[in-house]
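With one protein chain held back, the other chains of the complex are shown just where they sit.
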């Protein structure tokens, strides 16, 4: 398409038919180019087993087409109708406690359910047959937010699928026993039939069982996607396919899902009351671009103002929605879509804002909707342009799953740790790619590995090679502790990277939890680079062949290394054994002399700068007017100018 | 009866028979006039299926009668005996997770259980037959605290009853689909058989399904009452019937229950450590009087000192029990009863205080018991007198259920919001009635509608008519957002009242939650009436035809209306779009010139004044001596004087 996508989820089935005509006129006024149709239409399209009713949808597509609005057409499989569940309760997912979930909300099906797959497949084929060549159809929208509510299913049917998955992975039960370390706690299995999903048990479940169930579950959701995509590719080979992701969503390894979509799309809902929202949004945009290998992606859902599922749902202040929409385009999106076009009058999402609010056209929100449509139309020349980054952060679902398991050195938040590093790079106007630990890193000058707890042998060698090739590698604590079976890298952790960093980790020594001290959060003292205080982490580092850039002071870590560096050739390997409050100085030191090109030379508080194509995007996320790069940026304002 | 009720639950079956004689003598010493008997006696009255043993109860009633003590006789159905449950496990209630609750506590039955109803009915008939004409019997006490622990039952039997209830309400499944908005999330039902109670589901359940299940469940408990009352009215048409309510109890819509009892009775347990306890108690007394349409009611249960179910159970300081008992009488009660007469030596309530404590007669508590009995005897001339109020607060269970659903603009507490308004009126010694939104309001000068989120068309018209007729209507935020199917009142909320208030609500904009700010609770600033700070709420109000009495200052609401008023004829409609800390000034403005008559002209901190009949009740709820209205009020003391 030669325009940016702009529009939203469109659910005309919730409204009287006369509203449909008005919708198209208002969409045209708002500059809408694409509408997502049919996401939750299964019950209307197939009101009884095998009885399909497409007439109403024919009308919707014809009307949109006549109005010049293209359609992102959903496969309508996101929520099975009540009749299906009543006839086939085996479709329903089961919790780890054995509770079979009920109909009445949405996504009430197990990804492993053969019955679900059979019914969904029949529906997808019927839709593809009927609409595959409809002139309005721009893309297929498979299902919706796969796994959003049903992260994992513990039913007997999933248990059987898990066993097949394990058999395919390990070949023999002996190999599984070795990988899972079942010699511990007498867990050795005599056959795959004995293996269970990690249902509620008396105490900590086997860590590798948990990890494999995470991997299996992510794959099970991928199978739901594949089963639909297979039909669509067969019937309409020319229509591109996506399914909407949910940003940093723990249950699903999007590296594997992204490999199978024609373009990445993402749903992202900021909390307007959260001061960190713009940075976290930027980080998510960079992840989406990276998942697609640098190709443009679509911001498939966002809200124009408040959502409806937080404890208190703040409205977006004027300008915020525009700034965050432009941010997405700046960071590689070829369109921004909203949930949803017209705010619902009933149902569980009626209090979720929309492009056209309850109050109607005469409203702040609709005026902003129209203005954004105009602005996006003026950026159509950016469609298809790509960005390139010189800095990468490793991001790895195995590490996420492992780090946040129970029975680990501490309860840590993987994404919070990644965000701290990202924030420092964002402040410096540096574009960041995310990469898998075993990805080709040759395009990057600097790679950061925050709490990348799991490193396969291949990943260890990949990172060692990156340094050997002249790269700068920065590892944060809890990196390289385990291999991809969650077995400890014995002898000082880090595996093959022990030589690269020139250190061994002897012991972890986090400071006490805040709750125990009764007072302020206990802090470690740091001397040297990043000096001052540090929180959350400390460890005993032994130097084999590295410089010590900072040391701990006081307590049992007194005088021991806190930050180390080993140079070799043009490359260097930095190890940061703590969480210094002054991470900025550490990042300055890492970047010093590196071949990276920020979009602006200096940080300006609250201002984000990104270059895409021939444009410089300057975004002011504060509620104060700011001067930056020769532009006056109004509060929550943005300037898009030709880049210099 | 020509005396006030005074006494308590009496459970002689827990004690050796010789204690029974002593009980009557001590009751006489304490001025006891009524004892509630048999609440938990099913297992003793029917120790095996169909074998009734009434001898012991004959003795109890005869002995009380001989002692001049009247009997509030329970139907004994509150807790089915173990033998019944073992033979009929279908009686047991089921949680939303599918857990079938066990015997071993109390109230372990589903209100929809046909088996329970059959057994309970047989027992009630047997009791009515035997005791209906016993001279001691003053009233029937149906069951006990209906729904107290089993708020909702999700069993298959309840599911079937829910479907019948829905069929009666909607007639057709199409009407249900329309009301529930099932076009959203593909929830359309093909038949009533597909509908389920809102059991645990992957995410938010349908809001109208939730509301209807709340309504159904309240009705299911009403059916339990009705089934017993039907038998009692048939056998003993002359004996009045009650069942004890539990104040502001969310699971049951007491407007519907109150319509079917001969007199309202209530159980109320203050937390002596809670400084707001006296105001909340007063508010509850006013609700009870209002539920009964102004008729006298009975305070059926309270504790003389500590209860046993809080984390820490504070004792009532000397005087508190007297003051709160007199408060009930002042606010329309024709009696105050206690749980219980003699403190249990065993069982789950042994640590709950009683009129006669563990330590015996020589105790502070028993001395206060005796003194209160004497004082109540001196107030016997108040029996039957009624009070009238000129101010009403709307109270509506639909709004309560809707406002506190998930997936709403914010987590709000309906009763906390009501209490803020009530407190201001209480401080001014104004008697308050509670009223349903569609009730006849012609008796009132002022009506307050705090967070009355649900307004049917009839209710909207009723309130518009109240203003048109010269009344003052004050609406707080989140009033009139939804109709009684929980469909949004589109076009600016408020429905037919949009004209009455002369405003539209464009968007909700609550301030951030405290937790996000990390510091003190974020506050909005207000200029004008009620100026200062405000918490919890803000919204974008658009003026069509109204005065602006206060505006927001700062942030995205800067300069927008916070409080508005529209006058028409003699009436006025006030809208308060926030929760000002200085609500007092707002209430002063509302009352200014209104035809209301406080019991005392000026607020006195901690002092409550109420007039009933020819008495002025002055209650000092503080631990300091206070002079008020020419009386010296000792700490936690009360003076009941002839009114002037």
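Here the chain labels run A and B in written order, and each chain numbers its own residues starting at 1.
Simple rule for what comes next: a residue touches a chain if its C-beta (ideal position, glycine included) is under 8 Å from a C-beta of that chain, and two chains touch if they have at least 3 such contacts.
The structure displayed is predicted, hence computed values, not measured ones.
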Touch with the omitted chain, as defined above, among B:250, B:358 or B:567: B:358
Full-complex contact with the absent chain, from B:1, B:114 or B:314: B:314
Selected from A:4, A:435, A:509 or A:618 as touching the chain missing from the view: A:509
Positions on chain B contacted by the hidden chain, ascending: 11, 13-14, 40-44, 47-48, 76, 78-83, 85-86, 93, 97, 99-108, 148-150, 271, 273-274, 305-306, 308-315, 317-318, 343-351, 353, 357-360, 363-365
For chain A, the residues touching the chain missing from this view: 97-98, 180-190, 193-196, 198-209, 406-411, 485-488, 490-493, 504-513, 516, 540, 542, 555-556
